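Note that one protein chain of the assembly has been removed; the remaining protein chains are unaltered in position.
Now for chain A:
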Amino acid sequence: RYVRQLQRLQLLFSPTAADARGAREFVEEAAQDFARQHPDVVLYVSPHSGPGPAPVLRAEYLNGTVRDELIASKTSEEIVQLATKLANQSGLDIIRIRKPFHTDNPSVQGQWHPLTNKPSILTVQGPRLQPQ
């Protein structure tokens, strides 16, 4: 069954700042619908009064990664899209994947070494012959 990797979304913004207007509109209108559509994500709204750092949407995932997204001067719809994008992601780092495959047991018959196709007289040690 599908387990959503997003644990919680924290909306940190200041209610008086000018660039947090989209965040305020999101909280007033769309936050409840978003919370209802994603029941396994906890949405925290923490307004801090007075001038502070830029409004940020903080996403925490089940594997511990914390991702901050700036929502300064964004409209409410853009914040909804951003939140759904974060909700559909997993917490893995967003870097280039070197190989699209991985195995813990790459070899079933035993990996090749320089003595695989040589006659076994070179590797096998028989019982030591006693001097007659």
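In this text, a contact is a pair of C-beta atoms (placed from the backbone, for glycine too) under 8 Å apart; a residue touches a chain by one contact, two chains touch by 3 or more; residues count from 1.
FYI, contacts and distances are computed from a predicted model.
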Complex member absent from the view - protein name from UniProt, among "HBA2 protein", "Large ribosomal subunit protein bL20m", "Adaptor related protein complex 3 subunit beta 1" or "General transcription factor IIH subunit": "Large ribosomal subunit protein bL20m"
Given A:G64, A:G110 or A:P127, the residue that touches the chain left out of view is A:G110
What is the set of chain A residues that contact the non-displayed chain in the whole complex? 106-112, 116-117
